[in-house]
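Here's a structure for you.
Left out: one protein chain. Kept in place: all the others.
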Amino acid sequence: MTLMDFLNFHLVPGIVLGSIYAVGAIGITLVFGILRFAHFAHGDMATLGAFIALALVTAGIDPWRALPIAMAVMAVVAIGVDKLFYDYLKARPKIVTVMASLGVALMLRAVVQVVFGVDPRTYASGIVRPDDYFGILLRDRELYTLAAVVLIVIGLTLFLRHSRWGKAMRAMSDNPDLARLSGVDNRKVTMLTWAIVGALCAASGFMLGINNELHSMMGWQVLLPMFAAAILGGVGRVEGAVLGGLIVGIAEEMSIFILPAQYKAATAFVLLLLILLVRPRGLLNGKVL
Amino acid sequence: MALLDMKDVRGGYGDADVLHGVSMRVGEREIVVIVGPNGAGKSTAMKSVFGLLTVRGGSIVFDGEDITGWAPDRIVQRGICYVPQVDNVFREMTVHENFEMGAFLRRGDLSAAYDRIYGLFPDLKAKRRNLAGDLSGGQRQMVAMGRALMLDPKLLLLDEPTAGLSPKYMEQIFQITRDVRDAGVSILLVEQHAKQALAFCDRGYVLATGANRHEGSGQALLADREVAEMFLGG
Partner (left out) sequence: MDLLGLANYAVFMGILIGIYALLSLGLNIQWGFTGLFNAGIAGFFAVGAYASAILTSLPASGRLGGYELPLVVGWLASMAAAAAIAWPIGKICLRFRSDYLAIATIGIAEIIRLVIRTEGWLTGGVRGVTGVPRPFGDLDYMPSQLAYLAIVATLVLVAYLLVERQVKAPWGRMMRAIRDNELAAAAMGKQVEARRLQAFVFGSALMGLAGALFVHFNRSITPEAIDPMIATFLIWIMLILGGSGNNRGAILGAAVIWIIWSVSELLTDRLPTEIAVQAKYARVFIIGLTLQLVLRFRPEGILPERQAGAPPHR
């Protein structure tokens, strides 16, 4: 294999896949860090977001314009899911909310299956030839995906670093009791977190869909790599989730050098167990619940 | 009239009472210290002021208003700030961000407030971009006090601010507490180091088994033979 083949057929797809995982893992790490539970409906929220974008595309909207609309819709859906199914469990052990989220995962998927059916779908049909950038082959959709991920990560980082409510979210993740003593309204932070997480879910679902295809199990199948990425990077760390996402994505694409292709999906699991074994706080020293 | 007036407060966490009638007063510009043996209910008495436990009897009046049974967020807005003994800073936020979080409820120009805090804690000015979790124990305690002072409270509640600190830092924290008082803030604090605390405070209360045992000026309590024998190790 030449170096260019390696880059084009393994590294670039790994980076594209990894940056999509990163967007999902950021959402997981925010819920894990701020609301303090593992959110198992995350993948299926991504599926629903992807299909909402599909509905918009079917109505004649350009896919990349449908994305922000789908993100806004999913922000509202995520707040609604919290109010309907998680909020009343907050006085109980957090693991009960984990269970409820498993139920929500099943429900969201059933909604997609009833409304959109179970056959694979695409945003646009036809084969797209990649363009050559100094020997690196990239399709437009891959380029846009990478650009969108970079924009999302920069925007979110700026928000968390410099805005009043971004700091409130970090404070809640860091020390919830002290945040409350400082007058931070827990309910507002919770709502804001779900709005951001819902939007991120829609983004990751859409990008999975546009780079491959949409189907009702797509979100559930990426739940494990996204969790692995969040824990690998360090729970509660946005930059860790990005790093973790890239590592898991690239590792999955590289796994075919040592594993039969059918076991690509096992890579994330192996990485997850490995990091829990040697460094449970993750690469960037996050939280351990 | 006293700034804070607790009368015969009874209550605790859940169903069991820890306090069986505690009365205390804190005047304007006064440092009042609560001492007593382990399990005397010192921290609990302080937390009752801040609405952190169920009060089942008695009254707490602050600045002319009955605040018994208020929620902490409302009490904060009324002018009382509380510094917990442990986990009292945002470890993964910078010193300056800790102060910003302290001022979360305040709007408008805060530059005067920051100047005041960095004036009180000059050591922290150079470390304002450092993460609070990376500081030494004494400096962390200063960040915690600074965070609480950002809301410009009339009364500051400090829960064992010198726990686990070296004597050098203990002296420094006491000195800062005096500076804060001189800046116009009343202070109620719980202390394990009873001798040193009584020596530096304006007045003190000795609690035992959830009730008042002795009260008086720091010097008077230090001189009291019974107090000395029971709580100060002779």
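All chains are identified by letter, namely A and B, in their written order; residue positions are counted from 1 within each chain.
Operating definition for what follows: a residue touches a chain if its C-beta (ideal position, glycine included) is under 8 Å from a C-beta of that chain, and two chains touch if they have at least 3 such contacts.
These figures come from a predicted structure and were not determined experimentally.
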For the chain not depicted, the shown chains it touches: A
Chain not shown: contacting residue from A:38, A:67, A:196 or A:210: A:38
Touch criterion as defined above, residue of A:72, A:106 or A:283 at the omitted chain: A:106
Hidden partner chain, residues of subunit A it touches: 32, 37-38, 40, 84-85, 88-89, 92-96, 98-100, 102-107, 109-111, 113-114, 117-118, 220, 223-224, 227, 231, 260, 262-263, 265-266, 268-269, 272-273, 276-277, 280, 288-289
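Everything below uses one rule, namely that only the chains that are shown with their structure count from here on.
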Euclidean distance of C-alpha centroids - subunit A vs subunit B, Å: 43
Subunit B-facing residues of subunit A, complex: 164, 167-168, 170-171, 173-175, 177-185
Partner subunit A, residues of subunit B touching it in the complex: 72-73, 76-77, 82, 84, 87-93, 97, 100-102, 104-105, 147, 151
